[in-house]
Every structure is written in structure tokens, then in C-alpha cells.
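Only one protein chain is missing; all other protein chains are in place.
For chain A:
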Amino acid sequence: MPEITMVEAIRLAMKEEMERDESVMVIGEDVGMYGGAFRATEGLYQQFGPNRVVDTPISESAIVGVALGLAIMGFRPVAEIQFADFISCGFDQIVNQTATLRYRTAGDMFAPMVIRAPSAAGVHGGLYHSQSPEGWFAHTPGVKVIVPSSAYDAKGLLKAAIRDDDPVIFFEPKYLYRRAKDDVPEDDYVIPIGKANVLQEGDDVSLITYGSMVHHCRSALEKLEAEDLSIELIDLRSIMPLDKETIYASVKKTNRVVLAYEDHKTLGIGAEIAALLSEELFEYLDTPIVRVAAPDTPVPYSPPLEEFYLPKEEDIVKAVHKVIEY
């Protein structure tokens, strides 16, 4: 099993799915000849040709709309939005056209398509190359939302997304594109959408997270190693649907919860999980739920500003101490 990066795993997932199923297509800005801004589609154009790997003008709304038309006709398009920050230009096509199609046709028509978008900060991208817009779409009935945290997961989840009969938005934390490396099997495997991954079992605190924050949580756990704490680390993998079963089972055991996410704190995924827990598991909670998240500001550019903005391991350590010492 070769060790490959997350971006290589994503490329491999698309390549294998395109080999397996002729209806899989790739469409987006610079995805063809050039191979994608992050090289995620490198080699696909050369292997599959211009009818299956389609370069588009800078037209995010048309990228999603055309993909939807292709999906209606039985293709399984994988649309790339070059940066998640640009996805707002295709917002209507996603939330009003794509997400609702199955519902408003009572299941007669549906959209088996994936929208991939490099998201999140940590690479000095500034306001428009750093956003984490997963909350917008988790709030939109009819689309699934995935944020992988490792190369292994990225490959298995993207394959599942491509094979899914509903639209899936696949946010790829660009901070992890070349930092996250795994021994990724060369054979076919799929990770089911909607199942969280318990990365470490523990009894004292449930530390629930996803995406690039998984790595910051891991380094926080290393810092906490000297302390005699048993922490359960959960990687959500899917934001929508949420794996409530795994979350609830963990919280029933630990009775303490820290939620770590890179999105803005207000109305982020952590806010939803906290609300669910207070509704469903109130009697199991020994302490208040603590959220570690970014402030409600745009994502700033200059290194000290971005460093301050981003939630980091010391924030997670502090949050864990807070629920332990409460």
C-alpha cells in the first residue's frame, strides 16, 4: 500500500470511478488540460478526453447548472468549484435547483452529482481562499455534505459520493491536501456517507470534530497525554447527514462534550450538535458543552491575524480542561 497525499487520493477516487463507470464526468474551471488549480484532476483529461473532463469558463452557476442537466440525463458529474469561497456564485443552482429536484418532482427526477470544493483556511489564502461554507449547505434540505480529514477517508468517501443518487457537496480542507498522508489501498473501497469515525476511544470527554480540525485535535491529545485523561475523538466525516447514533453513544458514556470546528462559531455545525444534545441527552450531560470554533469575522490574510483567527490545539486543550474541571 503506497503512502499518498489527500489530493492524490482524491484524484485516484475520480480516476477509478471514471474507469468503473462511463457516466462519471468531471467539469469545472481549469480541470482539463491544466489538471486543476490543486492538481486534483491531473491526467484525467489525457486519459478520458474532452467529453468526460470538461473545462468551463469562470461561471460557477453554469458549472453547477450544466452538471445538474447532465445528472438529469443519467450522467454522474463531479463538478469542481475551484475554491469553496466561489461556491456562493453557484448558490442558487445548488440550493434552489439541485437540492430540491427530487422533492419537487416527488422522486421522478434526481441529481446524482458531486460538487467538490477546496475549503477552509491555514494557508494564508485571505478572505476569498479560506472559507468553510459547509454550514450553509448542511442547512439546505436535499444535499449531503462531507468533509474528509485524511487521504484514506477522502478516497473512500469521494467514491461513495460519486455512487450516491443524491447531490453531495464534498469540501476538501486544502490545508490537508499535501499534509495528510496515508497508506491508501490501491483496490476499490467505499466509506459509507453518514457514518462518523471514532478515531480514539475514551471515557472522560467526547471530542467531536471534522476536517482539518481533526489534526489539531490529535496534536492537542498528544499534549494532554501526560494528564491521566481518557478522551474519545470522533471525526464526523459527514456533516449532513450527521451520525447521531455514534455521537449519542459517545456522550452517554463520557457525559462531557467539546465540539471543535473551523467554521464561524455562530450557527456552525457545533451549534447544531450542541442543540441536539441538549434536546436529546440533557440528563446525560455533566457539564456545559464547549465549542472551539473561529470567531464571527471574515478569514483574515496576514499570518498573525490568521493565526489568531484559527482555532488551534491550545484552544482545544483549554476546552477539555474546562469540561474536566467544571
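Operating definition for what follows: contacts are C-beta pairs under 8 Å (C-beta built on N, C-alpha and C of every residue); 3 or more make two chains touch, one makes a residue touch a chain; residues count from 1.
Heads up, the rule we're going with is that contacts and distances are computed from a predicted model.
Per its UniProt entry, the chain excluded from the display bears the name "2-oxoisovalerate dehydrogenase subunit alpha", taken from "Hydrogenase accessory protein HypB", "2-oxoisovalerate dehydrogenase subunit alpha", "CheY-like chemotaxis protein" or "ATP-binding cassette domain-containing protein".
For the options A:3, A:21, A:92 or A:245, the residue in contact with the chain missing from this view is A:92.
When you scan A:165, A:183 or A:245 for touch with the missing chain, the hit is A:165. Only one of A:43, A:141 or A:298 touches the absent chain when the whole complex is considered: A:141. Within the complete assembly, residues 25, 51-52, 54, 56-57, 59, 61-62, 64-75, 92-93, 96-97, 100-110, 141-142, 144, 164-166 of chain A touch the chain that is not shown.
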